[in-house]
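In what follows, a single structure is set out as structure tokens and then discussed.
A single protein chain has been omitted from the complex, and every remaining protein chain is retained in its original position.
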Amino acid sequence: MKLSRRCFLSLSIGGTVGTALTPLPWKLTDDMSIWSQNWPWTPVPPDGAYTYINSTCTLCPGHCGIRVRKVDDRAVKIEGQEGTPLNQGGGLCPLGLSGLQLLYGPRRIQGPLKRDGERGKGQWKPISWQQAIDEVSRKLADIRSQGKPQSLACLTDSDTGTVPQLFKRFLNAYGSPNFFRMPSVEDAYESVLSLTQGVDGFAGLDLYNADFILSFGSALLDGYGAPPRVMQAISRLKEQNGTLVQVEHRLSNTAAKANVWLAAKPGTEADLALSMAYVIIAQQKYDTDFIGTHTEGFEAFVRMVQERFDPQKVAAYCGVEADVIVRTALAFATAQKPLAVYGKGKGQTAGSLREALAVHALNALVGNINRVGGVQAIPAYDYLQWPAVMTDETAAAGLQTQRLDRARSPEFPHAQAIVHRLFETVNASPGEVQALFVAEANPCYSLPGSANVQEAFDKIPYVVSFSSYMDETAMQADLILPNHVYLERYEDVPVRSGTTRPMIGLCQPVVAPQLNTRHVGDSVILIAKALKGAVAESFPWADYESCLQEALGDQWDAISDQGFWAAAESAPASLDNGFGTPSGKFTLMDETIGAVYQVGEPSAAGDASEYPLLLMPYDSIRLTSRYVGGTPFMLKTVADTVLKGQDGFVDLNPETAAHIGLGEGQAVRLSTPVGEARVRVHLDDGVMPGIVSIPRGLGHTAQGPFLAGKGVNVNRLIAPVEDPASGLDAALGIRAKLTKA
Amino acid sequence: MKQTQTHNQKPPQRYGMAIDLDKCTGCGACMVACSAENNVPFKEDETNKLLSITWMKVFRITNGREFPHAEVCYLPRPCQHCAGQHEGHSPCVSVCPATATDYSAQTGIVSQIYTRCFGCRYCMGACPYHARYFNWWDPVWPVGMEKSLSPNVSPRMRGVVEKCSFCFHRYQLARDKAYAEDKREVGEAEYQTACAQACPAGAIVFGDLNNPEHAVSRIAQPDRHDHYKSQNPRAFRLLERLGTNTKVYYLSDREWVRKAGDNYLADENPSASTPPKEHA
Partner (left out) sequence: MDSALIPDGVRRCPLWKFLLGLSVAGAVLLWGVYAMLLCWVKGLNQTNMNDYYGFALWIWADLAVIALGGGAFFTGLLKYVIGKDELKNIINYAVLIGFICYSSALLILAIDVGQPLRSWFIFWHANVHSMLTEVAFCLSCYFAVLTIEYIPLVLENRQLDKVPFFHNLSHNMHSAMAVFAATGAFLSFFHQGSLGGVAGVLFGRPFAFREHILIWPYTFFLFTWSAAAYGPSFTLFITWLTEKITHKKLVKDNVVFLLAKISGWMILTYIAAKSVDTLYWMFQTAPAQGLQWHFFYQNNAFYGKWILFTEIILCGWLPALILVYRPLRERASWRVTAFVLGIIGVSLNRWVMVLQTMAVPVMPFDEWVLYIPSWQEVATTILPVAYGVILIMISYRYLPIFPQEKELNPITIPNGQEPELTTDPQDLAVKTMAVSNSVEEVAAT
């Protein structure tokens, strides 16, 4: 049959019309839209049984109570645990809220890794846990057999709780005094409490009950202490019509929310505090009862203050007018419950001991020591009652050696650990450290002078990281024994920040371990056991969990049920026997303290003629600069005037910028005596002229695509400046210059 | 029948928010809690804020003065759940051609139906608050991270608009629970948005504006006879003059902050502004 053109036309037209009249096109249209509503590549989270598990967040020293929502075996949301002493209001910070992005995120280490290639190149060979433990213990046995157990050093985030204490115990049994914890404002507070009150403990700041808070640069609303607790305290202060005064060179979020913002020049804060002391004394507004009965050295203190800290004199160089100093000092002294707070930013550096003492002296002048709404010295936690460490001869000899940082030596009697000295020592004499353990810390990123730290790492023959994440320090390791993340493990976390009430939070497994990781406590116990002898005998526990249960003893049941243990609400220690000083009194001034006041502030490194500006880092709660890096959700909150694409910004006062000829968003070269970086400029009227303000928490070189390569790590641009009084790093800023890129 | 009548006399719920800007610290916890609660997608680079989905966004506003007189205030902006000049005449709801966004007369919540939205983005053009976001990309969770997704909120596909829902799924759960338990009302504490719950400073208060027992109505003091305008001298609403009639009230003691909530001519005084005009 021949298909004529006519026939073909009729067929095709008829076919088209016919098909259009069938339900087919409509069905297809409908199916297409249904398909678009259920694209297979758009995930559909499976539903299941809902449960809530209470635990404690360990991502910062705040240790807030958290409540994790689960659907079957998946954790789907972290919320604040309402109504606990750890977290009254139930709020939580951005980092705590986005913890699941760490748990399930791509920057985690899948299992034990052994370096396979050059250091820092990121070439790894997965090994078994057995191999990993064998490897470390063989290496450690080797070092020990050479009679140099002291050349093993360990760096962790904290020194309280079973995990840091297991490390410390391991070092003791092994024979090394070189246990280090990362620096923080606690270092300064410990020194202050020890010097003035003779107490070995931590400072409990009763922000919640104060009605006048005078903060010396503390980022109370940007991550200081336990962020939710501190923020609630400040909100309460506002509700009660209390006063917040912020002394800070920059209009930080805390300064923005303060009733009064005193823009004192960096480095003059101690002098400002002492000039306020001058006013309080001169106007007889100090607590005569407390000063008269419970202090010593008042006369000497008065003499020193009168001689050197007349507000007129101080006003001339600190940037705050004399009458403002007087007004603030009087308002502070006449408040019901005034509280002066020390600690720069989030409190991740020790800072100046002189300033810490001066601030504490203000509290003492108004009699606000060991009182509700004041500073309470809380004795160190003592719930870990472990049997004594077995020390064999090797260990005994090793423990006799001087700590590498000379902390707790006559030179620096009050410092627990001086971390920058550890790395300086390594750089000066490489043989001193043969092996380094790093747990829950990221010194290659978060220590000032991180370039020097990195250099020191190159000189340490054997580095073991216990990190859960492939961070900058893990990248420098020879062996990684990855820890569970906090949502997969048990851990006791004694609270030291933002509370006056001793509390132990329990971090408990919310989900089963997702990867081939192991609790760091178990790793330490296994390494000890593999070393045999006295070292092994010092670790009688089968595993970490039994060690923890034993440590918490009778409280275990209650704590694992509730998620925390809190000491009964009790009155602060009495003033009559609250001071451990020889005289039993609060020491306002003695020879040691006088010497600290006598030396000036450690000044920022660099020559002012070459580097006319001052680079000052600032803390933001939307970023994190500790062991754990920021999460993708947190990065959503970071403004495009802080980070844009890969470019990090510095904030400049428009006047300073105009002086150099810089405009908004312009790219510049930022140089300091220790490093340089390309940054962009953001103009901000909240920045003091002459200062370059830069955020902490950016500029990672590791930790995956969400973090790496974004912005500048300020620790690469600053260097430690040793406080002559404490030995601790007091560096906050450094001199700098900007040149057009 | 009689029961129904008495039920009708009671005003419907009108969920709303009061945000104390003097308490807000700009920490961003609300933004993160919101993203985590609502399965908001994220990308490697979130620095282009014009392409970054943030149902809750914290704006930073300044008084424009020089150092050291500069002041800063943060302003969290969820969807304002506008009612418009007559209930339901929200800028966005009135323009959506496919009824993919709707106004609930029962709760006052403006919904978004992702599977009905076909992505014309007219609602985004209509919203003066930029509370609406488009899925320019397919949402991608790094391998393993999809485990953190909540089944209460469906992840959105590419090509649709999304926005804050006042955590409507939480309302549904609370309502179902309340209904199962003697058909009682949903309690204040039973239905809270993720942002209000997460705010460490306690700056966000959420509840029923029509229920005098709820804290939010005591703070916002809405005048039901004047388009719910607040009678609290500390309070203001964003762009009230446009007649959007929002359900998010902001509070501040500072006049410059209150003034930043709306547009004023040079000679105008915020407290004596003209009432919004009626729109058809």
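Observations, loosely collected:
Order of writing sets the chain letters: A and B. Residues in each chain are counted from 1.
Convention: contacts are C-beta pairs under 8 Å (C-beta built on N, C-alpha and C of every residue); 3 or more make two chains touch, one makes a residue touch a chain.
Remember, predicted model here, so these are calculated numbers, not experimental data.
Across B:Leu50, B:Val143 or B:Ala180, the residue that sits in touch with the chain not pictured is B:Leu50.
Looking at chain B, the residues touching the absent chain are 48, 50-51, 53, 59, 61, 75, 84, 91, 94-100, 116-130, 132-138, 157-161, 238-239, 241-244, 259-266, 268, 273-274, 277, 279-280. Where chain A meets the omitted chain, the residues involved are 29, 32-33, 35-37.
Assume only the chains that are shown with their structure count from here on.
Chain B makes touch with chain A in their complex at residues 22-23, 25-29, 31-33, 35-37, 39-40, 42, 44-49, 52, 54, 58, 60, 62, 64-68, 70-74, 115, 138-139, 141-151, 154-159, 194, 197-203. Considering their complex, residues 36-37, 39, 41-48, 69, 71, 74-80, 89-94, 97-98, 100-101, 103-106, 221-222, 227-228, 231-232, 234-235, 238, 251, 253-254, 256-257, 261, 263, 514, 621-622, 631-640, 643-645, 653-655, 684-689, 705-706 of chain A touch chain B.
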